[in-house]
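Subset of chains shown; positions unchanged.
Letters A, B, C and D name the chains as they come in the text, with residue numbers starting at 1 for each one.
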């Protein structure tokens, strides 16, 4: 599970709207790419300085500016000022432990979504905050800049000119980005699901303390996923509620589709949580069962040998007058008695199903 | 429990509306049957090529096209194009791990329902996705094509011309299909209920680890059933809310009836869940009780024989001056003491209710 | 707890509105009684054939037809046809595992309530379905026909002509029937409460596995009661919501009163559920406590006698040169040592509060 | 915890509005006091016969009639008839296991509240039902008549003529009574809280079965408090919702204040419930810990003495040819070996942190 509350001590007490980066420090320049298109035209470029983007502000074509890395406050600030973003929005973009949310400002919508990484079977789920600014003719996406993003398929679609994307506006682009992120949740869930199934097999075969920690770990992952997906539902249903003219009616049907996907993800998360609770019960009871079987071994051994040792002890006594000791067949008789006692004990345990 | 999240890796990143089949691969052609009727006429045929269905598009009679198997994307696509279905609908039809839902499009309603199989006592509950397209004069039903369906009684009713079905429109046909599916839930529940009762008897008689896994398995089945039935409630209440002119007023009373049935199913699912929780408590406490009884046996044996063995040990010592050893009745006296100690121990345990 | 889902396999696949009796089979004819009254007149008769009732259809006086036994489909059908009931209503009357519900049809209201039996201390709670049809001038009540009903006080009140009942309409009669049923819930709860208290005393005095099964059984009873009472609340608040002119304003204040009673019943059910959970915790911990005390006995015995037996063993060795063995007071010294060790152990356990 | 469901068997089947006292039987006459005041005048008297009150019905001054003891049906009935109360209201006044509720009748409001007693550290919380009738110029309060009430401060305030109470109407008087009752809840909670803290200390110091029963007892008390306070919230917010002209606008601000208090009480009740759950967990785990420490003692003793006894046993064997027995230093060597084994065991356990 990613860290819950990031270090924000340095921010406490600063006035609202102060731009401070909260999150993992990262070296290097943020990488900015710009794609500009309409139904007829298409251009793509790597942006060296933020100022290159400013001219696209007023172009009627759809402009998508993707910023990877929000650790350089000035970059975010300059872009924000050019596109008229509120200081509180800029502050939230820099603060990477936001909850997914959606805020409608006069001429743009600010959306926070979490991109998840977790298909690598050896690692836990990690989240990267993605902030989207949806304007009438532009989308700006801010990523934290962790390795890779999931937006490549969207880029491909714009480049190829196939599909609806080039024919539709900036709202459809924003939808496409969110849809890609949500689609990726399914991959993460698929991977988690497979790992939980492996854990379940381990639980049945030979449960150890590691199994318990595994169960607990995946439970925490599910809590984490829920925190990411639950508010996203509201975000998407909020976007579809036609509160802003920025979302066109043709896009609403697509938003309903992503909404269904988030519901499906939530559903699966809840089911996994309940399965993990069930696994915990099985683990705990398997511990008790093992204790039971250990105790049975001890009891069988003690129940057989204690009486026998007592008998041997009796005939080890040094009384002067112990007639049995003189008997010719005393010693074999003792062996016989010992055998009879031992075997009848074993039969008794067999009948009690302890063996 | 059927698998939660189906393999959809191949779909990640594709544009929305791309038609990809998600679900179990299946060989062979999809089987299409067509029934066309009104109050006076009736015809039924097995359809070889999808194109045969197209002419029924404009016929005023009620047409029911049933497609078994959605693994051939082209079949679904052609049908969808002819009947004017939205690409997102076609995508959802092909994606067999949808949640039950209902979407109103201008001139048709898209409904996803899950058909359950589980009356076979040796198998777990399995689900098959059924997509219904309800138009003003047609119903198209898409099944995954697992063996058998539960629609035969509806076919029989149409063929026989008895009952209301031939007199009413396509909405009543769609209702009949959903009603048949929900009726089948009761059979599944009945079968599960009987198996849970068997498990309960086993739990009281001789609980084993298998019993625990059984409890857990049925708990998971109940989680699965709830996932299937809970959203169905909303689907049906949505249909009854008169949001679309496709649902006529005469059908609403019937929808209320199916709605009651889904509530009843949910109710039973919840009660079974609580019963299974109670059974888990009983199982866990029976494990503790067994441990208790094992420990009692051990303690009784140890408490009786340890003092006795000590006494035997004492008179096995080789001290030169041990007057008791010389006594004429020393040995029988020891046996007497041993008896007295042993029997008084037994009486003590009897009183403590350990025996 | 009564059975959850009754056998309905025979019904699966039949068209809606098909009349099939679902429930316990019962021999004999259904018993029909009819009471007809207004402020001035009163007549009561045992009805032999259903047709006798038909003439009361149009009479302006209030007619109460009580049918005990719904296993003869024709009786219900004829009555239903005469009083213009919808086929789905008739189907629900025959199906005795309905949830309590209320449905408003144009000129009558259909109400399903559960009558409970459970005051007999040796039996579990049993339910009988009661269907009420409330028309403008009649009430028809259908019972399953189990022994006895709780409606006698209502009959008495009508006969005696005392109280409001003869002055008011059919809605007040329906209210009176529901009120009598709900009043009876208190008796059932009272009886359950007393039995739970007995169980609680048993739990404190000497908890056994039977106590556990008792707790679980009453928990299931409470789940059952909740299933019966919870939807009844909605039924009654629905009746009071003035959606139908059949409920007159003067009756509303009485419905509010029954509503309060159902809330009180629900309240008590919830409290009992929480008490039973607490009892389960106490049971489980008493099992652990017993294990603890068993283990203490074992440990005390072993801790005292193991060292003593070791000492006895030492002086039972056959070494040639063991000076102690030759000592005059060796043997008594050993007894002294044994005493000292034993007593100091006992003091130690006393201090550790194990004794 | 007070009894949940009081004996009401005698009432079952009686027509609604029948006046029957449900609750503890009490000897003696009900005590009636009357206070009549407006801004200028004040009189107080002990009422001998109910009829004395009737003349105050039409007086414009505020009249407060306080009835202690509702076990004499006629007293309640006469008063009810004079002040025009509905039979159902009278029935509810006599039935002392009502839930807190509020009902608006044309010209009066009927309020049921529970007064709590529980500040005595040796007794559990007890409740007394208080019914208030708020009319435009009178308040009638019915108590069950248990020893003492909490209304004295209100009486004092009216007598002294200080504060707002004499200047305001009957609604403010009703508010004052409810406020006093709710204020008293804090005292009960304070007392319970202190007792829970004592229990917590006991739990940490030396948990016994009594501690467990104490936890469970306080849990039940909290369930009881919640049952009393939760519906009271709705009562008070209902009063503040201006649905009746009997509540004047100036009083609303005071009702908001009591409402806040009930929320605070609920809050505290919920927190105590969670704390008690946590205490239960600690208790259960302390039982396990004790078992662990008992087992450790047993294991240490057994692990040390079993090998030693075995060694002693070996040299107690009577073989003819056992060279060690002949050795000069055999016996001391054995003691040495025994010491070494014993001490190394102790070191081993020290390292394993068992000692």
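Quick note on the criterion: a residue touches a chain if its C-beta (ideal position, glycine included) is under 8 Å from a C-beta of that chain, and two chains touch if they have at least 3 such contacts.
Small disclaimer: the values here were computed from a predicted structure and weren't measured.
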Size of the entire homomeric complex in copies, 4 being in place: 5
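Everything that follows uses one rule, which is that only the chains that are shown with their structure count from here on.
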Fewest hops from chain B to chain C - one hop per pair of touching chains: 1
Interface composition of copies chain A and chain B: same or different, split at half: different
Inter-chain centre distance, chain A versus chain C - centres from mean C-alpha coordinates, in Å: 43
Residues of chain A engaged with two or more neighbouring chains: 316
Overall pattern in which the protein chains touch one another (line/ring/star/complete/other): line
Pairs of chains in contact (touch as defined earlier), listed by label: A-B, B-C, C-D
Of all residues in chain A, those that touch chain B in their complex: 150, 152-153, 157, 162-165, 176, 179-180, 183-184, 186-187, 189-190, 193, 204, 253-254, 256-257, 260, 263-264, 267-268, 271-272, 274-275, 278, 281-282, 284-286, 288-289, 291-292, 295-296, 298-299, 302-303, 306-307, 309-310, 313-314, 316-322, 354
Touching residues on chain B, where the partner in the complex is chain A: 4-5, 7-9, 11-17, 86, 88, 92, 97-99, 101, 103, 209, 212-213, 216, 219-220, 223-224, 227, 280, 283-284, 287-288, 290-291, 294-295, 297-298, 301-302, 305-306, 308-309, 312-313, 315-318, 322, 324-331, 334, 338
